[in-house]
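What follows is a structure written as structure tokens; I'll ask about it next.
Note that this complex is displayed minus one protein chain, with the remaining chains in position.
And now, subunit A:
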Amino acid sequence: MSRTAAAAKPVRIPRRTPTRTPGPAERRGASRRLGGPLAGVPWVLPALLFVGVLLIYSFFRSIYGSFFEDNGFTRHYVGLDNYTRLAQDPIFGQSVLNTALWVAGTLLLPVFTGLLIAVATHNMRFGNVAQLVIVLPFVISGASTAVLWKFILTTEGALNGVLSTVGLDSWTQSWLLEWPQNTLSMIVASTWQGTGINVVLFAVGLRAIPRDTVEAAQLDGATGWRMFRYITLPQLRPMTVVVVGMAIVNSLKAFDMIWILTQGGPARSSETLALTMYREAFRLFHVGYGSAVALVLSVIVVASSWMYLRRQMPDTRAEGSR
């Protein structure tokens, strides 16, 4: 979850360099002792070493590697072959389709449910308790959530148990064994885990709406749906931008849940791009091919969050909400 900052821009506050007026410290040679314009370099060096060697180098190495046929032992240059193979691979097509389903599903369900729950629990007795219950799954790991949901979704699992107890035997099915149910069930499980944080964020946004705005609207006779549509929703816009931005990035990267629930199966039908990359590179040792998948995924992640934020950010500023 903490990776979601990719969706956000750094807070831009003009940097002010401490300026020193010539004084006693200057005369004692402080500037010499503190070094010139490069005095900061040793301080960034550890961060640069870690990030540069392990992440940035790996990133470029991955791009370079995607032009090679590489099985972990031998490799030779194949140019764009990996990419043409991607375009023709039916599994890659399935994987792109599933990734799109994940993005659509984890946008619609958790964001919409989160908004509804936040609005419903706002100013409600015990509303905080309800919010706490719903945010709890967000805190436990994707792996344990997946283990718990596997228990629910397997063919002898809790969900089918409940369905046959209440007499809906015809609704029971092997949730994880057929496409598209497996992908859809996993999106539901992911909604269970991820909605809580949206509730909390929307609740923060709701509390920030000025009281006068609401009162003025009430005087004008706005209630219920009209109040929600014309007052609450526009005022929540900055927070919605954030929530949707997070959801896009996180759903593109979904891995833990799928790996534990289906391992992308059966017959790779529930793989997303994140899974396909892992399986190609580390199970089938198609390292170059895996790198190509990773690059496609990266381009999608960066492009979609950039396009989304570029469209949304100027508007939020114009409204003067922050």
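Structure notes:
We take it that contacts are C-beta pairs under 8 Å (C-beta built on N, C-alpha and C of every residue); 3 or more make two chains touch, one makes a residue touch a chain; residues count from 1.
To be clear about the criterion, contacts and distances are computed from a predicted model.
Considering only "Copper-transporting ATPase", "Extracellular solute-binding protein", "Ferredoxin reductase" or "Carbohydrate ABC transporter permease", the record for the omitted chain gives "Carbohydrate ABC transporter permease", by its UniProt protein name. Checked against the full complex, the candidates A:59, A:112 or A:171 give a single residue touching the omitted chain, namely A:59. Touching the chain that is not shown, out of A:67, A:149 or A:175: A:149 (per the contact rule at the top).
Which of A:51, A:216 or A:284 touches the hidden chain is settled by the complete complex: it is A:51. Residues touching the missing chain, restricted to subunit A, are 1-8, 10-11, 13, 15-20, 23-25, 28, 30, 33-34, 36-41, 43-44, 46-48, 50-59, 61-62, 65, 113, 116-117, 119-121, 124, 127, 130, 133-134, 136-137, 139-144, 146-152, 156-158, 161, 192, 197, 200-201, 204, 224, 242-243, 245-246, 252-253, 255-256, 259-260, 273-274, 277-278, 281-282, 287, 290-291, 293-295, 297-298, 301-302, 322 (touch as defined at the top).
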